[in-house]
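Below is one structure; the comments refer to it alone.
A single protein chain has been removed from this complex, and every other one stays in its place.
Right after this comes chain A.
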Amino acid sequence: MSISLRNVRKDYDSQTEVLKDVSADVQTGEFFVIVGPSGCGKSTLLRMIAGLTPITDGDVLINDKVVNDLPPKARKLTMVFQNYALYPFQTVWDNVAFGLKARKLNQSDIQHRVDHALEMVNLTEFSKRKPRELSGGQRQRVALARAVASDAEICLMDEPLSNLDAQLRIKMRQEIYNLQRKLGLTLIYVTHDQVEAMTMADHIMVLNDQHVQQIGTPSDIYQHPANEFVAQFFGTPQINILPAKRSSENDHLLTIASDDIEIALNEAVPVAELRVGVRPDQLRVSRTDSVESNAVVKNTEFLGDETIVYATLNSGDNIRAVISGQVSFRAYEPIKVTIGSNLLFFNNQGQRIALSKEEVVHA
């Protein structure tokens, strides 16, 4: 069951645009994650695929058939909600069976499917309980069991893990991933958590500001982000974005953050002013005296196997650097910051420019 979106648009009233020109293709059996900050319209997009919210313009296709006017039931899909949407007055078993009964399957088929689904999510022994007698993770698994019990091959999930604590979230992440692979579901998963997107997705759609920012595989999105927003959204700590200028004498030379750092590229820079994205692990930090230094330390965070150093460059730009192992700097200690080899370049509109870079020359 493949899903396609063709130039989908959504307006509320005639003025407020929620989504503009969304196009995407989701292949059969794919784990497709829609990610973006809150309010970017990702849940609305999911509801438009489900048929719960009408679309203003464009087409939604399921198996190459336009389904714009089909009611949700006819689209043959299941949906897992953030707050699980369980019926508190029914047992776990009845909650899972509810949709099957509504679709008028025969009794033995329902019995078989529900038992199987509960077994898949390890809830067989809880089948007689009411939702209020379960923990958050167990309730979430009941919601998953509903999707498993259904014969629909498309499953939509709307931030299913955001009500769970961090540890449980990691565990459930794996369970959802395993279920999806085992059942061969076409899964569209909405989240605001970039880690969930990176770890589970076959393809990620990044939404922001009513627009699709980028669609790609996790590694593609991390290594070749389409723009500054995408670069900043993925990776913790956040990528450093620093202003840079082409040197007036040599168009292969870049000065980053006023005069603090200079690098040489092996091709000419097409624009005079641009912005350089440096992942925190591409920054090197060394102790030095105040004459040689180009930054001062603000504070450090020790995470066990690595340390995050927050510093301010002489130009006033704040940076984050990840150093492996434990290093201790005092606040206001002068340091010298140098740049590694893996850089991203953006023009002033925030779009990425493809440039290659060979070596770094420090002025």
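Keep this in mind: contacts are C-beta pairs under 8 Å (C-beta built on N, C-alpha and C of every residue); 3 or more make two chains touch, one makes a residue touch a chain; residues count from 1.
Operating definition for what follows: contacts and distances are computed from a predicted model.
Q: Of the candidate names "ABC transporter, permease protein", "Aldehyde dehydrogenase family protein", "RNA polymerase sigma factor" or "Cytochrome bc1 complex cytochrome b subunit", which one corresponds to the UniProt protein name of the undepicted chain?
A: Answer from the record: the omitted chain is "ABC transporter, permease protein".
Q: For the chain left out of this view, which of A:Phe89, A:Phe302 or A:Tyr332 touches it?
A: Counting the whole complex, the residue in contact with the absent chain is A:Phe89.
Q: Consider the whole complex, including the chain that is not shown, and state which of A:Leu52, A:Val271, A:Ala331 or A:Ile353 touches that chain.
A: The one listed residue touching the chain not shown is A:Leu52.
Q: Specify the residue from the set A:Thr44, A:Thr78 or A:Asn227 that touches the hidden chain.
A: Checking the options A:Thr44, A:Thr78 or A:Asn227, the one contacting the hidden chain is A:Thr78.
Q: Pick out the residues on chain A that sit against the missing chain.
A: 47, 50-52, 71-74, 77-79, 81-90, 98-99, 102-103, 131-132, 136, 139, 163
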